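Apart from one protein chain that is not included, each protein chain of the complex appears where it belongs.
For reference, chains read A, B and C in written order, and residue numbers begin at 1 within each chain.
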Amino acid sequence: MPKVKLNGKEIEVKPGTMLIDAFKQAGEDIAHYCYHPGLPTAGVCRLCMVEIEGNPRMQIACNTVVTEGMSARNNSDKVKEAVRWGLNFHLINHPLDCPICDQAGECGLQDQYMKFGKYTPEMSEQKVKKRKVVSLGERVVLDSERCILCSRCVRFTSEITKTNELGIFNRGDHAEIGTFEDKPLNNNYSMNTVDICPVGALTSKDFRFRQRVWYLKDASSICTGCSTGCKIRVYYNEEGLFRIKPEHNPEVNGYWMCDKGRDIYKHVNPEARLQEARWGQVGNWQVKDIAEALREAGEAIRASVRDSHHSKVALVLTGQQTLEELTAAVKFFLSDLNSRDIYHWINNPEEMEKFDGLLFRGDRNPNTKGLLSLLASEKVSATWAQLEGKLNSHEIETLMVVGPEDPGVFPDLAAKLKLFAKAKRLVWLSSARVAAVDQVTTATWQIPLKSFFEKDGTLVNAQGRKQTLRKIATLIPAAVSVDQAVAVMSGREKAVPMGKFELNWKKTNFFVGERGSL
Amino acid sequence: MSIVNKPGAISTWYLPGILSGLWLTLKYMIRNLFDKKKMPTLNYPEEVYQYGPRFKGNHILTVKKDGSIRCTACMLCATNCPAQCISIVAAESADQRVEKYPIKYEIDILRCVFCGYCEEACPVDAVRMGPEWQTAGLNGSSFSYDIQHLAYRPQLKGGILSRVDDEERHKFGI
Amino acid sequence: MFELSREGIEFVKKEMTRYETKRSAVIPCLFRVQKENGGWVSPESIAYLAQLMDVPERWVQEVATFYTMFNKQPVGKYHVQVCCNISCAMAGGREMTDKICQSLGVEEGAVSKDRRYTVSRVECLGSCGTAPMMQVNDDYYENLSADKAVKILRELE
Partner (left out) sequence: METKLLSQHYDKPEYVSLKGYLNLGGYEVLKRALKMEPKAIIDEVKASGLRGRGGAGFPTGTKWTFLPENGEPRYLLCNADEGEPGTFKDRIMLERAPHQLIEGMIISAFAVKSAKSYIYVRGEYQMCIRKLEKAIREAYDAGFLGKNILGSGFTHDMDVYSGAGAYICGEETGMISSLEGKKGQPKLKPPFPAVQGYLAKPTIVNNVETLAAVSLILRDGAAAYRKFGTEKSPGTKLFSVSGNVKKPGVYEVPLGYPLADLIQVECGGLDPGRRLKAVIPGGSSAPVLTAEEAMKATMDYECLQGMGTMLGSGAVIVIDDSNCMVDLLKVIMHFYHHESCGQCTPCREGTGWLHKIVHSIVSGEGRLQDVDLIPRVSRQMMGRTICALSDAAAMPAISFVEKFRDEFEFFVREGRSKVKGHLHA
């Protein structure tokens, strides 16, 4: 472990650490744009200048490996001057776009100017004009005038996705990023280029102009878009959820996440949600108090068991809920009802094992591994064919289905609902509002569930890693988690703790300057 | 050094205070009765006081030369507003040179404290505080000013031109 | 739609194995494409070459836009490049360019009406001892004067 002295602070770092990382580790501010720990070094922004003892020339910290006894500083006047001028050079051709730029508030140029810049601009000549509002496919918008040519996005597409869409064309101060002939940047990881863009050159079409970033609060969570389980950061305010960005987790996703995962906030927002408990069937739905609905549903299930000497109930589970919820549901059937009719609904069997080699998996349930191991440990071996047989022969009286959080990844949803409708009564628990459920012809209770945003729990990803989900806020007051629901259904509890709409942070300035590094 | 004059014994009696107050009222009543010209109050609404030209009253959204709204929906005014009375919804403009513009810009004038911070925060001279101050209305909704009212109300005679012009800015290479 | 000639395709195939990496062949192949495309590289020709070489278009486009010898705009039959760098500027290279443009009736950088000439100012061509000079397509003409240059250009077939 080499010991280094940075700005007089002595710290110990891992061998092979880059000096810039050592500075960050020491808690010292160091300006930079082009350096990104997840990408190969480019060394082109020339901002992370440091003075290394024994070297008369200033060096860039992002291309210097620490050595034992190295002593470096970046708080000398010489370095400060270099950084100030480095920023000056970055800004002379940068447009004064901040009022309409989505990046404003979390912009590298703004943050670092406030930290290291603060000079009087002296450029009085015309700026170089470049192209603005160039659409690059479905998700990304390019403004090459704002670009500072740090080449992060180019390195991302050439080294991480290896799709090579983006390049820097022309040379000198006319250099521009772009794709060949504005071809769309439609790979499944394109939005990472927006994340790593330190300025507003690449912006997200989905998020564009919807909120100013300082109005957004953020919290850490786990992506439920597929079984990889990337660590994410959710951005929200009183108007709902607005975007999702990846957070660094070296064990799972590194610095990245896929574009599909970024859409999961859409089915958390109230407009996509089942807002209250309902009872009825097609054409005749009644809104019910959640506790009452649960009590009724529970009685119906228990009645089906009581009335018959062999089980007339069945439970259908998906890999979309947390381990705790699934366990509660399974325990309810095994111990309370003494039924082993528990089935795993596999939404896309032919794609379950697919993997794109980077992050995205064909199994689009966050907790399939957890569900499988739970069923295996409880020695539940019922197959889907058995359920189909029982339903077709109308053997099942009450069917309880813990449905999907994201109906979009269940292509067989309508077909499966037709099958479920063969039961006499259906208890449908789901966080999503599914139009097909409203068409069900059998007596149905619709119980609103909580989304991943609103509950604590454990998810087991495809690697078998247990990851903890933390509750961030409540959006739907009536929604319950499966374990809360089961507690009432089994008769152990009389009521559920009613949630309160908690997404009531005022849209004030959360001063994102402190939100994090670039 | 400040000198504190402790109240004397006489001022602890309330009667002299009441009498001197009543005397003042009586004095002005008599004066106003006989010399109406010197009366400082106005008979509003028959008479209206003329404020100075720099008076900061009701908001105006300025317009560009082509009559479209100058505001770029940067939300700096809304962010800066201590009363949180401005709400803006931005949208993407079909004109690429404009890029972003507000489809909703509302000021809840009942919450407004007329501090002028919005005007100060605006980077493009899009919101100004004008000379009007009569904000009477019949119901709650008439105190919520929308774009139509803020930019194009009849008093503004077609809109106030913003000092910041995009064409000029492009010419100077900003 | 641009396509290389049969010899051109063969040339590309050969260049792709000539160097240690396929990518090295991008520059020589682009020269070939430029030659066959009438002196400039069009976006279609770049797309075509990228497909032929089985490399990302971005590689070819980056190279084509980075180097000045690849013309991104159509040029005349004779691409006249007059050096206007320091030694040539001192010897009157810039005045010579103006004179040439004037005499040939062509705007700098544009193609003349008869599609014969494109005149452009370029940086040092390594002929400083014999300034002023110009390059017409691949050939150097040195020790010029404005009149001499115009005469040479007029006499080109």
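For this structure, a couple of remarks:
One rule holds for everything that comes next: contacts are C-beta pairs under 8 Å (C-beta built on N, C-alpha and C of every residue); 3 or more make two chains touch, one makes a residue touch a chain.
The model shown is predicted, which means the values in this text are computed figures rather than measured ones.
Considering the intact complex, the chain excluded from display touches A, C. Summary of contacts with the chain left out: across A:68, A:122, A:307 or A:350, the touching residue is A:122.
The chain that is not drawn here is touched, among residues A:30, A:52, A:149 or A:216, by A:149.
Considering the full assembly, C:24 is the residue among C:24, C:51 or C:102 that touches the omitted chain.
Hidden from this view is one chain, which touches chain C at 18-28, 30-31, 59, 62-63, 66-70, 84-87, 89-90, 94-95, 123-131, 135, 138-140.
What chain A contributes to its contact with the hidden chain is residues 41-47, 49, 57-58, 63, 81-82, 85-86, 88-90, 92-93, 122-126, 128, 148-149, 168, 170-175.
Just so it is clear, only the chains that are shown with their structure count from here on.
By the count of C-beta pairs in contact, the leading chain pair is A-B. Distance between chain centres (mean CA atoms), chain A to chain B: 44 Å. Those residues of chain A that touch chain B in the complex are listed here as 95-96, 98-100, 104, 125-127, 129, 132-133, 208-210, 212, 214-215, 506-509. Touching chain A in their complex are the following residues of chain C: 43, 46-47, 50, 56-59, 61-62, 65-66. Touching chain C in their complex are the following residues of chain A: 164-171, 179-181, 183.
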